[in-house]
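Starting off with a structure, shown below.
Here the complex is missing one protein chain, while the rest keep their positions.
Every chain is named by a letter (A and B) in the order it is written, and numbering of its residues begins at 1.
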Amino acid sequence: MTIKYLCLSVALIICVLTPCSAEEVPISDATSECLECHAIIHPGIVSDWQKSRHARITPKQAMAVEGLARKVSSQAVAESLSGVVVGCAECHLLRPDAHADSYEHNGYTVHNVVSPDDCATCHPTEAEQYSRNIMSHAYGNLVNNAVYQQQQEAILGMAHEPGGKSPFKYQPDLSGAEACLYCHGTKLNVSGTEVRDTELAGELEFPVIEGWPNQGVGRINLDGSRGSCSACHTRHQFSIEMARKPHTCKECHIGPDVPAFKVYTASKHGNIFSTHQAGWQFSSVPWTIGKDFTAPTCGACHVSLLVNADGDVVARRSHQMNNRLPWRIFGLIYAHPHPLKPDTTVIRNKDGQPLPTDFEGGYATEFLIDRAEMDKRRNAMQAICLNCHGTSWVEGHWERFENTIQETNAKTLVATRIMTEVWRKGHAAGPPNAAANPFDEAVEKLWMDSWLFYANTTRFASAMAGGGDYGVYADGRYHLNRRIAELYDWLQLRNTVNPPQ
Amino acid sequence: MTIKYLCLSVALIICVLTPCSAEEVPISDATSECLECHAIIHPGIVSDWQKSRHARITPKQAMAVEGLARKVSSQAVAESLSGVVVGCAECHLLRPDAHADSYEHNGYTVHNVVSPDDCATCHPTEAEQYSRNIMSHAYGNLVNNAVYQQQQEAILGMAHEPGGKSPFKYQPDLSGAEACLYCHGTKLNVSGTEVRDTELAGELEFPVIEGWPNQGVGRINLDGSRGSCSACHTRHQFSIEMARKPHTCKECHIGPDVPAFKVYTASKHGNIFSTHQAGWQFSSVPWTIGKDFTAPTCGACHVSLLVNADGDVVARRSHQMNNRLPWRIFGLIYAHPHPLKPDTTVIRNKDGQPLPTDFEGGYATEFLIDRAEMDKRRNAMQAICLNCHGTSWVEGHWERFENTIQETNAKTLVATRIMTEVWRKGHAAGPPNAAANPFDEAVEKLWMDSWLFYANTTRFASAMAGGGDYGVYADGRYHLNRRIAELYDWLQLRNTVNPPQ
Partner (left out) sequence: MTIKYLCLSVALIICVLTPCSAEEVPISDATSECLECHAIIHPGIVSDWQKSRHARITPKQAMAVEGLARKVSSQAVAESLSGVVVGCAECHLLRPDAHADSYEHNGYTVHNVVSPDDCATCHPTEAEQYSRNIMSHAYGNLVNNAVYQQQQEAILGMAHEPGGKSPFKYQPDLSGAEACLYCHGTKLNVSGTEVRDTELAGELEFPVIEGWPNQGVGRINLDGSRGSCSACHTRHQFSIEMARKPHTCKECHIGPDVPAFKVYTASKHGNIFSTHQAGWQFSSVPWTIGKDFTAPTCGACHVSLLVNADGDVVARRSHQMNNRLPWRIFGLIYAHPHPLKPDTTVIRNKDGQPLPTDFEGGYATEFLIDRAEMDKRRNAMQAICLNCHGTSWVEGHWERFENTIQETNAKTLVATRIMTEVWRKGHAAGPPNAAANPFDEAVEKLWMDSWLFYANTTRFASAMAGGGDYGVYADGRYHLNRRIAELYDWLQLRNTVNPPQ
């Protein structure tokens, strides 16, 4: 394949894939140069980008939009960027000194991993909001919490090492990147460089990045920033449509620990989405209730800028995402008021553990939002509900939801008290022995299931009015009570077989 | 916001949202008055209604349709209703004396909860059919059956109450409304009134309704009627399209107890639906096999009026839904011929229990349909199958289906005999001790799983030809035999550790 033919191909590809003519879409020289090769070697990336809004609109055009329809929050974008569409170079050449993976590549200083701080060039408000999102700290909140590290070890480690020699060797770090850190995000690190013989340009040098690939929500980037916008706005279309559809959230929230997607699709809202979504508008900004969509998706309640038919704002756009969530229903180990700060490693419960509740269910109050903030968040959420439901409906729902939080916390307490008895009698090794992992023995997994899977699922079913099976037989109350009965049965039998001295 | 601006908004909303012009859609004065405020405060409800057929067609126009395309079964609708579209007032003002939640609201006697008896104004045949549907009795069949109440208590109650004081208090009634009664329906009750300060009209008085919100299939309404049409025809579009798509049935039939949706989507029929549904017509009445759709959804086999390409009726519309079901494969605790009457609380097995089978699997024959009725129902179902399958295909399928019923019943019998031995030897408390809950101990849950989850799933996989994993590894035979082996293992160990005296 000669270079001449290559260029012709690129021209053809750009011509075919771009809806607007070349005159109308000002592409920077640098991006054009990128496309010359990359349209050949990575056609999927390029065609995806061609379908994006980034490929069709310049920041200047985007900033000319007034009012609620405006998608960029920056008031001023550098002249060099604002007049061209947002192509390869506009992101991958940004802030070259900030990125540890910057390298010389055909005359440009390129970095592979684009970070929220890069995106903040045009979307600073969203980046700032996201930095207050607990998800942006998902890496540190897991890795720097001793209790969660015991939990991770019990999941990833080798249970009951074999005495004999294993023919199979593996690296736990690589397993971790595929397990917990797939969603939480890896910590990226440039460990060196390597030379690769490329198809189109011969030998080239590239950085070697540990922890790559990853698009976890709390990824530690090579400029020190946290998160990955492409976790939800998948490269290289970065589409708002995708972020608003529930399939995106499903990538990490499928359960049984955080079963948001499963519960949603079994709810009335999910039914309406599944039935009618083909006729909805997923790209409108602002997003108009009743006109663009007739039932909420995840994004509608938690993220999107919503207006009613009059154009009045019902909910402001929030990449913090928990502004409308008074309760954190993902029990650790009990449901509790949301943490004050996205960095949860600073939390200490009354026993000094880095947990938002103690083992008896007491809240680590000073690290959690107060009642006034909870009320404010509840009101913000209910303001959305009220667009399609009457007051008595909304209040009836909320009363049940808060009751279910109390119910599942009470049942978690029962389970935890049996577990504590098991530890106390020496049938398993755990607290107060800090060295003993409280999550790695068979009986401890019964206890863990009770709150992590079944209390959680019961609460999600309640929160999203997706009751029915998820409140009962599908990881709901049936299984919560079952695990408690099994814990009790296990303890009774061990007390008989191995009476405590 | 001034009233003048409000009215303008409403006019705009109605204008924008209604496809037809104002002249063509006669809206009653009362409904217009409703819309003046509610289009502002509940825009989602109003826009949903605007998308409905109710908002575009008057009963008179609907009754002018002849033959199979006719959607209303009433022969005569009151003059006051028949000339206007079916708006807010046409349903929420109907039969004011019948509804315990009727209240004065801006000069009208309004009730919030519209019931099947209201819908029967235009759809009397459907309401009558539904009253014969076992689902319409789902509330009483659960609440007034002592055995099922033990089962519910084992699921909702507090297993092994903690000795210590719990910081968490909850109301079991509210939990129940989110669990079993979410699908079965709550019993609504007006407990009083409350005054609320409303945004648009200042202080107003409203009824307080216990058990609200709820759209369960057997809801006991405030006019004494049973059921909720919006369980399947979701408010306020009430669309036939939604009722015909399987997502509606999924709300309650996701499993593992009644895994109809999961099995369907893994079946050949479900594959065809998932692949081709975008090109199907879901609103046609009658519904033409091969033209409007090329594989059945739940509605096609169980509810809808189907015709072949000649327009000949293949299946009549049925809101009774079990007209084509000889067997009830949701085992209680064995699969059995369908009950004769929708009220199953009258059933007594040979041991006097309110169950359609006894613990040895014998049928409570006099309360169940007979062989002639079973044959009639089987033939009615097969008449649908035969539109796309040859006789040998259909007969081969049915032979396997009835064999699977026998197989799973036989295995349930094995499980039940081991369970009975556990009770007999005193390892758990249960029958014949009527006071002992047979569902609340760990070993009893092994037994319950075997029929409620795994025998059921195996039968659904068979019935809907969605075999494969649901017949084996996904809640199928693998797990059925596993639970039996676990029961046996549990009994052997207890016999060793706690030898019966």
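By definition in this document, a residue touches a chain if its C-beta (ideal position, glycine included) is under 8 Å from a C-beta of that chain, and two chains touch if they have at least 3 such contacts.
From a predicted model like this one, the values you see are computed outputs, not experimental measurements.
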The one of A:118, A:223, A:310 or A:441 in touch with the missing chain is A:441
Sole touch to the unshown chain from A:67, A:167 or A:432: residue A:167
Full-complex touch with the removed chain, picking from A:68, A:155, A:340 or A:380, is A:155
Of B:230, B:265 or B:365, the residue that touches the missing chain is B:265
Listed in rising order, the chain A residues that touch the chain left out are 9, 13, 16-17, 39-48, 51, 112, 154-164, 166-172, 174-175, 177-180, 182-183, 196, 206, 208-209, 212-213, 215, 234, 237, 239, 241-242, 245, 247-248, 250-252, 254-257, 278, 440-443, 445, 452-453, 493, 497-498
Residue positions on chain B contacting the omitted chain are 265-268, 270-272, 274-276, 278, 289-291, 294, 308-310, 360-362, 386-393, 396-397, 399-400, 403-404, 406-407, 409-411, 413-414, 417-418, 461-462, 467-474, 476-478, 481-482, 484-486, 488-489, 493, 496-497
